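Single-structure report; data block below.
One protein chain is absent from this view; the other protein chains keep their places.
Then we have chain A:
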Amino acid sequence: MEVAVIAYGAGNVASVQFALERLGATVRLTDDPAVIAEAERVILPGVGAAGYAMSRLTELGLVEPIRAFSRPLLGVCLGQQLLFGRSEEGEGEGVDLLDLIPGTVTRLEPAGDLPVPHMGWSRLTRDRDDPLLEGVADGAYAYFVHGFVCPDGPATLARADYGGVVPAMVRSANRWGCQFHPERSAEAGATILKNFLGLSC
């Protein structure tokens, strides 16, 4: 099992790498467009600001290779948000994202004065079956850390409830996203990563 993890200076690369290695995967950390284009499967991690992440992907010439990638791609945390069209994050008009799934990432404004960022363990509620959710119990806990939230729509696979709907997993064709950190979500997270590694390319 080989997987390329995009190391672009805006990610929790090591923790993702270690989680994949615990599952027996061979991990290649890379920012090389050619390596990514040829990879069996790709993980796009990410923490921090969407604008900074997109500027890094642009500088490294990675936007088109990611957009064109036709084998399994998994965006983690900010990486899930980057799959969408735009984000409100940042100054002024926000920032253009990879635009692989339509919709705008918005500031998280939970009802009931819940703290922001949404930080901690929340339950996953399944919207529909998916190979990535195989063996993950409905209601399993996953670890979230985010202050912006993806739009809920046809791409949503699983939700969390945090003073409103949080699309916790999304999918559009060969692209998946996890808003939570599977590498830090104990058994449920490991199962999801294992399922991702097992997808046929």
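Here is the rule we use: a residue touches a chain if its C-beta (ideal position, glycine included) is under 8 Å from a C-beta of that chain, and two chains touch if they have at least 3 such contacts; residues count from 1.
Note that in this section contacts and distances are computed from a predicted model.
A chain of the complex is left out here; the name its UniProt entry carries, from "Acyl-CoA dehydrogenase family protein", "Aromatic ring-hydroxylating dioxygenase subunit alpha", "Imidazole glycerol phosphate synthase subunit HisF" or "Sugar ABC transporter ATP-binding protein", is "Imidazole glycerol phosphate synthase subunit HisF".
Contact with the chain that does not appear here is found for just one residue of A:T30, A:S87, A:T156 or A:S185, A:S185. One of A:A34, A:M119, A:A137 or A:A173 touches the chain omitted from the figure, and that residue is A:M119.
Screening A:V13, A:I66 or A:L97 for touch with the missing chain picks out A:V13. By the touch rule set out above, chain A reaches the unshown chain at residues 12-15, 18-19, 21-22, 47-49, 52, 78, 113-123, 141, 143-147, 161-162, 181, 183-187, 189-190.
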